[in-house]
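A single structure is presented below for examination.
A protein chain is absent from this complex, but the other protein chains hold their places.
What follows is chain A.
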Amino acid sequence: MRTTSHRRALGLLLVAGLGLVASSCGSGDDEPAAQSSGGADAKVTITVGCQPPKSNPKERTAWDEDVAEFQKLHPNITIESKDAFPCINPDTFQAKLAGGTQEDLFYVYYTDVQKIIKARQAADISEYVGSVKTLKDLRPDVLGVFKDGDKTYGLPRTNYNMGLVYNRKLFTQAGLDPNSPPKTWAEVHEAAKKIAGLGAGHVGFGEYSAGNTGGWHFAASLYARGGTMVSEDGKSAAFNSAEGKAVLENLKQMRWNDNSMGSKQLLQWEDLMRMMGAGKLGMMIGAPDVVQSVNNDFQGKFEDYGVTVVPESEGKASLAGGDGYMFNPKASPDKIKAGLLWLEFHELTPGEGQFNYQRSKAQGRPVGLPIPDLYGDTPPGKEITALRKQYATVPVEHFAPYANAQTSITNKLEPPKAQELYAVLDVAMSAVLTRKDADIDKLLADAEAKANKILERNS
């Protein structure tokens, strides 16, 4: 009997121990009401994601200076910065939310915004967002990313759309004129063949086909040709079209007839960046932020690259991307108000925060890329463009073909269930790039059937 009671006691001890640890691991963020009752000057602390990491000292210094200045302007607000590289890791998003460690003001890519809104994982800030002075000037398509109906769930930080990134140095080496980038796909073919002809390891044109990035770039090429991923009502797939077929035919031609895409396929996000940085890749679909990434993280040099529009896309749509901030669904009204003040100060005011180009130049950071474009042709937009020109440190003419086309190109957002559709289209992209006898009609028909099932589930 005693043995049993000992065992029982030991068992209870264990269970109690587990319970204690479990409760101690609970979130400390579950009391939103505690700070929500104060007035405008109530003391409030907000956690904000995407502080630049220590490995990026110049940007971190700028951020920290901005935090200090902001807190001087608003002594009742304390900013607790959270750093990470990259700013968001989709793998940990749900876990942070579940564990209660999600920041009050969390960073997000455009691709995830609608998914987060639909999952009710962000706070509705419609009631408070009117306080942001430049709200009326924000591009409606960009602000639209963060809206669902007439409700607003976040604000943008950067915005760009897809173009064609090319290596000017390789263009020169291959006897091409870097100041006259390809305007048609036929010209891309010619340029790609010449660059691939430079010798082993050189790839004329690179394309993704794994980890959902293949489907993502399929959508970018499709939009540029005037095609669309889903029907108007979003209930059925619409990529099995002449434009969709043209995207795959074009790749098939370059891969197998021209041999200008290299033999290594199943490339994912960082693969093309690395090849660009190493000076081995001639061209790829991408926005100016690719150049930024290649410069910052993959040992490329700003001056070696140029960006133009996707060939034959003038006047048509371009897949838009970017990032911004959303609010923790558990954040109190005071935290939301404080967060909006910070966003206005750091992300949305010409000459301040991310648009403090004077400081960027003084720090030796690159200035002059035609991104982000949050305001279009409105007064703040013009002010930002003028400041960018005034303090430019990179050859802005390398990005002029892209920048000049912006007035005639429509930003087009990603389709619903984007990641699932991209996963489906990875199959078609990888087939065309790895199999010479790939049947494009069948691949698109299969993908369409699969996509319809996914969209049907969605609706």
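By our rule, contacts are C-beta pairs under 8 Å (C-beta built on N, C-alpha and C of every residue); 3 or more make two chains touch, one makes a residue touch a chain; residues count from 1.
Just so we're on the same page, contacts and distances are computed from a predicted model.
Of the candidates "Binding-protein-dependent transport systems inner membrane component", "Hydrogenase formation protein HypD", "Copper metallochaperone" or "SPFH domain-containing protein", the chain left out of this view carries the UniProt protein name "Binding-protein-dependent transport systems inner membrane component". Screening A:Gly163, A:Gly204, A:Gly244 or A:Gly262 against the full complex identifies A:Gly262 as the residue touching the chain left out.
Touch with the chain omitted from the figure is made, among A:Gly144, A:Gly211 or A:Pro366, by A:Gly211. Contact with the omitted chain, checked across A:Gln363, A:Thr378 or A:Gln419, is made by A:Gln419. The omitted chain makes contact with just one of the residues A:Ala119, A:Ala186 or A:Ala242: A:Ala119.
Residues of chain A that touch the chain left out of view are 1-3, 6, 10, 13-14, 17-18, 21-22, 90-91, 93-94, 97-98, 115, 119-121, 200-201, 209-214, 262-266, 268, 329-330, 417, 419-420, 423-424, 426-427, 430-431, 433-435, 449-450, 453, 457.
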